[in-house]
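Below is one structure, written out as C-alpha cells, with a few remarks after it.
All protein chains but one are shown in place.
Here is subunit A:
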C-alpha cells in the first residue's frame, strides 16, 4: 500500500516540477476549441448549439495527447520491473497511474472548461452540466486510455496507434456527456446522462485496471 502512495506522490511531484506535462494538454484544449469558431461559424447563436460537443471533443483529444507518455518512462527505466518484483498488485499500479493522469489532465480541463464555455457562448443553464459531465466523464477517459497506453508502451510511434485503438471506445462517454450539456442548454433534465456517465465510471474503475495490468505484464515479458 505504501508503494501505491509513494508512486502517487512521485508522479504528482514529477508533474508539478515539469509543468509541460499538464500545461501542454490544456493549451491544446484551448486551441482546438478556438479553431471551431474560426473554421465553422463565429455566430454566437450557432456556437451556443455546438459548444458542448466542441468542448467535449477537444477534451477527448487533449486526453489522448497526454496519455502516450503515461507508462513509457516506467517501462524504459525499469520502474515497472521493480514494481512487479515488489509483489504489489499491478491492478493497484494501473489504478494509481490512471488517477494521476486524471489529476494532471482531466481535472485541470474540468476546471478550465467554464472559460471555454464563455468563449463559445455556452448557454447559461449548461455550465453546471458541462463541469459535472467533465468531472465524471474524464476519469473514464483516463481509465480506458490507460489500457491503450499500457498496450502501446513498448511500441515505437505508439501515440497514433493509441488514438486508433481508444477513440472508438470513447464514443459512449462522448455521447452521454455531450447530450447532457446539450439538454441542459435547452432547459431539460440531464441527470439521466450524468447517471450513465457515473455507471460507466464505476464499470471502468472495476474492469480497466485488469486489462492494463495484463498489458503491462506483456511489456515485461518481452
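One rule holds in what follows: contacts are C-beta pairs under 8 Å (C-beta built on N, C-alpha and C of every residue); 3 or more make two chains touch, one makes a residue touch a chain; residues count from 1.
Everything that follows uses one rule, which is that contacts and distances are computed from a predicted model.
Among "Cytochrome c", "Heme exporter protein C", "Glutamate synthase (NADPH), homotetrameric" or "Hydantoinase/oxoprolinase family protein", find the name that the UniProt record gives to the complex chain excluded from display.
So the chain that does not appear here would be "Heme exporter protein C", according to UniProt.
Of A:30, A:103, A:165 or A:205, which one is in contact with the hidden chain?
Considering all chains, including the one not shown, the answer is A:165.
In terms of residues, what is the contact footprint of the unshown chain on subunit A?
Here the touching residues of subunit A are 144, 147, 151-152, 154-155, 158, 161, 164-165, 167-169, 171-172, 175-176, 179, 183, 196, 200, 203, 207-208, 211, 214-215, 218, 221-222.
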